[in-house]
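Since the structure comes first, as structure tokens, the remarks are kept for the end.
Rest of the complex left out; these chains stay put.
Each chain gets a letter, A and B, in the order it is written, and its residues are counted from 1.
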Amino acid sequence: MPRPGRPSPLRLVDLELDLEVFAGPFDLLLTLILREEVDLLEVDLADIVISYIDFLEARGELDLELATEFLVLIAALLELKSRLMLPGEEIEELLELAPAEAAQELLERLLDAHRYRGAAEHLGSLLSTQHGYRFRSAPLPESIRRARVPLASAVYAPARLAKAIGVLLELPAEVNVDHIPMTKVSVAERLAHVRRLLRRGSFAFDEAVADADRVTVAITIFALLELYKQGELEWTQDEPFGEITVTALAGARSDPAVLGAQRAAR
Amino acid sequence: MSVVGVDLTATIEALLFLTPEPVEATALAEACEVSLEETEAALETLARALGETGRGLVLRRLAGGWALSSHPETEEAARRLLAKPRTPPLTAAQAETLAIIAYLQPVSRPEIARIRGVNAESATQTLLERGLVEEGGRSQFGATLYRTTDLFLTLFGLDSLKALPDLSAFDPSPELEEELRDRLLRAGEARLSEGAGTAVDAPGAGGAGRQPELSVAPDPSEDPEPAEAVSDA
């Protein structure tokens, strides 16, 4: 819920970052931190980190272990700061070494990322200066080529060839569409489900989507939006990532007869 | 003249150094953006310069074109230097290209490219250079055909091509009684059309992209088939 008078923090979409160009999360974080025109105070760090990890996942480049480690470091940094912001005497009690060490490690790794990024840029410029130097590549003259066979010995394994052909013979896997459950869940079904829950007066969103897959969760949100539009309910969330409470509004038309009539009208 | 810093003769020397096949004077003239007369004068200057003592290269007129070659008197030293074949580990691209040539020979470069889904130029060039494959005739479309050499057999410890390993262990669809060639082409095209194959996954992983500086593009007209246009550059 946006607070009145307080601008929401900058999210990834606001920053016009081309995620393609980053070599990794450290690189992204580093770029962000060093971008002078961006005041990090305005940046929703969590959003950016999570969006980038989503992006990597979509590209199949996400290593879960690495992502976890990275998130732990970020989280430790945030946790450390939260502890530091508590009144003085509580710091003594609460401040453990671990978050400080983890935050320090994150910094060290950002510094390392900075070094290798510099080295990478150096290599890139080296390569471009070498662009005009071309080398000759030609088979040896026949007379010299013939002379070489007697001195040759078996150094390569024939199995390497068979394996290479094996790879080339593989047909690409057919695109798997099983994960697109076109008609498994309908909005009408979820409408009915939500209305059932609404009869209790209010319910938690998590409860409405307990054990549901992502598509079902999405369709449940459509259903809630539809009912919100019709004035049958309202939803509240006290804090980002907090629980969403859905409450029935007085005079809501939630009896099945009305629902049936609405459907017939469409 | 468009070339600055180095003169026309020097540029022509460089161009002939880079091309393994003889180049026609008109092609040189076009590349240097000068007239044929200027090119021929520069070729004469080059021939004279190379004729002087202290030069190990000679300019030769071959098959209607011009080529540089090593001086014949340096052949003994070359044999000593190159007697032992260089056998660095094969890259994935080289192994695939070599396997295709070994199992399907003779095979044209466009066919190799269709099977691999990426340009096979650089890998083929390296294999030629190392003497593992050689040219052997032309396809009905005029494309150069490749086959393996005796050096290939020796380096792989094979008595003959019949001793190539059996593919059944790697064959995903042995029940299909198709020709190996057809199945490879089909798999290659499936990878291409899917758009998710090597050509997309590994930008720069194909032929020309791999180590182009060390290789030289042959006349593209040699490869009349469309697959050659699938460059990953």
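In this text, contacts are C-beta pairs under 8 Å (C-beta built on N, C-alpha and C of every residue); 3 or more make two chains touch, one makes a residue touch a chain.
Everything numeric in this text was worked out from a predicted model, so none of it was measured.
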| item | value |
| --- | --- |
| Subunit formula of the full entry, expressed with the displayed chain labels | A x1, B x2 |
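Here, only the chains that are shown with their structure count from here on.
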| item | value |
| --- | --- |
| Whole-Å gap between the CA centroids of chain A and chain B | 43 |
| Interface residues, chain A side, partner chain B - complex | 130, 133-141, 143-145, 147-149, 151-172, 175 |
| Footprint of chain A on chain B - complex, ascending | 14, 17-18, 20, 69-70, 75, 78-79, 82-85, 87, 90, 92, 95-96, 98-100, 102-103, 115-116, 125-126, 128-129, 131, 134, 149-151, 154-158, 163-167, 169-173, 180, 183-184, 186-188, 190-191, 194, 196-197, 213-216 |
